[in-house]
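Of the protein chains in this complex, one is absent; all others appear in place.
Labels run A and B following the written order; every chain starts at residue 1.
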Amino acid sequence: MKRFYLLLFSSAAAFTLSACGGSEETEGDGGDLEEEVVVGEEEDDATDLTFWTFEGLHTALFEEAAESWNEENPDDPITLTAEVYPFDQMHNNLLLSLQSGSGAPDLADIEISQFANYLEGDIQLEDMNDQVEPVIDDMVEERLDIYAEDGNYYGIPSHVGLTVMFYNEEIMDEAGVDIDSIETWDDYIEAGEQVVSETDATMTTVEGDEHFTFWPLISQRGSDYFDEDGNVILDNDVNVETLQFIYDLVHEHEIAEITPGGNHHSEDYYGFMNDGGAASLMMPIWYMGPFVDHMEDLAGKMEIRPLPVWEEGGNRTAGMGGTGTVVTNQSEDPELAKEFLAHAKLSQEGNINLWRIMGFDPPRHDVWEMDEMREENEYYDYFHDDLFDYLLEIQDEVEDINITPDIPDMQNEIHTNVMHNVLRGETHTPEEALEEAAETIRQGGAAQ
Amino acid sequence: MNSSLSTPSQQIPPEKKGNKFTSFFNSKKVAPYVFVVPFILSFLILYLYPFVYAIIMSFQQVLPGQTEFIGLQNYERLMNPTFYRAVFNTTIYVICTVIILVVVPLLLAVLLNSRLTKLKILFRTAFFMPALTSVIVAGVIFNMIFSESDSAAANQVLAWIGLDSVDWQYNAVTGMFLMVALASWRWIGVNIMYFLAALQNISDDLYEAADIDGANAFQKFYYVTLPALKPIVIFVSTITIINGFRMFEESFVFWETSSPGNIGLTVVGYIYQAGIQQNDMGFGAAIGVFLMIIILVVSLIQLKFFGAFKKDE
Partner (left out) sequence: MDTTKKEKILSIIILICMGIMAFIALFPILSLLLASFRSSSVLMSEGMTLIFDPAELNLNNYEFIFSEEGMGYWRWYLNSLIISAGVIVFSLFFSSMVGYALALYEFKGRNIIFLLVLVILMIPFEILMLPLYQMMVSGQIIDTYLSVMLPLLVAPVVVFFFRQYCLGLPKELMDSARIDGCSEYGIFFKVMAPLMLPSFAAMAIFQGLISWNNFLWPLVVLRSNDMFTLPVGLATLLTPYGSNYDLLFTGSVLAILPIIILFIFFQRYFISGLTMGGVKG
């Protein structure tokens, strides 16, 4: 008994002591586990800016930007604290903070399919018009429009997201296929059949519970989930045909497998691909990052080429994915935050860094031809020197994608029902699945 | 300590005669209210206020700076296939977990309490160990054991028996199995503890009396053990039902918030998806209110059935 109370007492004491220390105890010693980067601490009169992201790599970009900002603006220095959270956690916390009017950072990354959530009601983000307008002619405007509402630009894009085909040349050679001979999707299927019969690998993988197989393909053909006015066109003929095409790759031609782990960001897939499981992969160019980080054995073996076309003269790419960086209205010095963001991601220097540090195809097209883009980096080492030539070739073949407040709902339908029921469950034909999903969105979409 | 318990009178100091206030404060009538006051207060602040707020929200469209009342629209939108699916999954899950998490721990506890069982402490600790892992960690382990690849532990076991590999996380039946298995694995040990604590309070006299009457082991279990365990069975089954309806994490660790074909979608998962991820808090609140009504009805029926409201039960 005594012992019990003793325990109660000592834990109570421990509690009171530490509860008082509370939030002041922040002089944590940074280690690898601390997903937090602080730049510019030595500046006494510096303005504090916090930045939230769900992608650790992005902190590297902002870190460099903060250093160069402090060099160029000694009168107006900043201390940048960049914090990395898991994807869901960051978006949910940001949404809650903005809803309740407190707790949000100065700057934050918002992923494209989540962005619509932040454009509802009274928008809690600062518009970036003053920073965007002077450089708009040098930008791929479609990427700015994604994060805009009523003519105001809220998010600064990270990349164009050109979708390409990554080929594992070792496997293609073993199958006796010249990748430069693949021009149409019919060629691709033919090559795939050769790969499957000559090697142990499959030709490619299709995402069974994500959208990075379906969306790029329909976008490549000029279609989309929504039309320009925000009406659901998910169940149009092109989309049904395209989904049928994906189904056929797996079940008819048998040259594709459903991605292990369900999508191309799963550990299962990294292991599978790294071991030479598939001969090719269709993903946006920013997927170079996961290759370099998680598939070390493929270094030097991967080749990047434009997508096969549906018909002669058709688009050879599609712009996919994206993250918009925003300034929230809870920033204490929004003007400074905006200027810093422009410095980090709208300037030429920033755009070159987007390529150099992250392997992103930068949204400012005037840097694409600059010499700095050809300087050696880890991506050239991994994917060969000619990769940028292909990007230059296809950069104008990008269709707009239409973002509406229903995008989060739509993505959810695609992820949970459409792809699964058609590809893995085989309980629905492409037409049935798309019609069902389209109907769900038309009836119960987020915006009434 | 034991001796003091049997003779409490010696330990307790004689009553000090205080003023009227003290004696009022000390009276048998007032004391129970004093006991419950801290709880009631914290309830009012931490639960009632947010709860009322949530109910109001269920009649609103909640957007930053533009919150407006929209009548019953959120409730009307409940009638959709996704919601039905969530309710269906959750119901199946509740039924499975209630059966497993009451019956299995009860039997194991009785065995653990039996003199025939050797190595009691070892077994008790073994059964309890899973409860010590957080659901996040447990989820990672289960994910790897039940991954779709042929080399995953579960599929290797199937291969030894001569069966084909299973895509555990991609069809409705195995998906439900995973969630129930994870919950059962983590909670059996805790429920064993509940039953053990209660079993240890059953007087040996009752068993001795039953022995004299010539009762066999089964009769003793049925006529002595079970009735004595009734309050704790009520407790465990109520908790399991309610936690079952509120389940979210067991699904989250396998599929996060979107599962293929919604095989892992639960009602709370739907609240999370709609209310937080899709920024539709009013609708999320409406789902929550509806869920609460389901839980309330089911638990009241169950408690009534067990007679938990009778006095001196």
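FYI, a residue touches a chain if its C-beta (ideal position, glycine included) is under 8 Å from a C-beta of that chain, and two chains touch if they have at least 3 such contacts.
Just so it is clear, the structure is predicted and the values come from calculations on it, not from any experiment.
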| item | value |
| --- | --- |
| Absent-chain contact - pick from B:I70, B:I92 or B:M144 | B:M144 |
| Touching residues (missing chain, whole complex) on subunit A | 1, 4, 8, 11-12, 14-15, 18-19, 22-23, 25-26, 28-36, 54-57, 83-87, 89, 92-93, 96, 99-103, 265-268, 270-271, 274-275, 289-290, 293-294 |
| For subunit B, residues in touch with the removed chain | 1-2, 5-6, 8-9, 11-15, 26-29, 31-36, 38-40, 42-43, 46-47, 49-51, 53-54, 57, 108, 111, 114, 116-119, 121-138, 140-142, 144-145, 147, 149, 151-153, 156-157, 185, 188-190, 193-194, 196-198, 200-203, 205-206, 231-232, 234-235, 238-239, 242, 245-246, 248-249, 267-268, 271-272, 275-276, 281, 284-285, 287-289, 291-292, 295-296, 299, 303, 309, 312-313 |
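Note that only the chains that are shown with their structure count from here on.
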| item | value |
| --- | --- |
| Interchain centroid distance [CA atoms averaged], subunit A/subunit B, Å | 39 |
| Of subunit B, residues touching subunit A in the complex | 1, 61-67, 70, 73, 77, 80-82, 147-149, 167, 170-171, 256-262, 265, 273, 276-281 |
| Touch list for subunit A against partner subunit B, complex | 1, 88, 91-92, 95-96, 98-99, 101, 114, 117-118, 120-124, 208-209, 260-262, 268, 408-409, 412, 415-417, 419-421, 424-425, 427, 440, 443-444, 446, 448 |
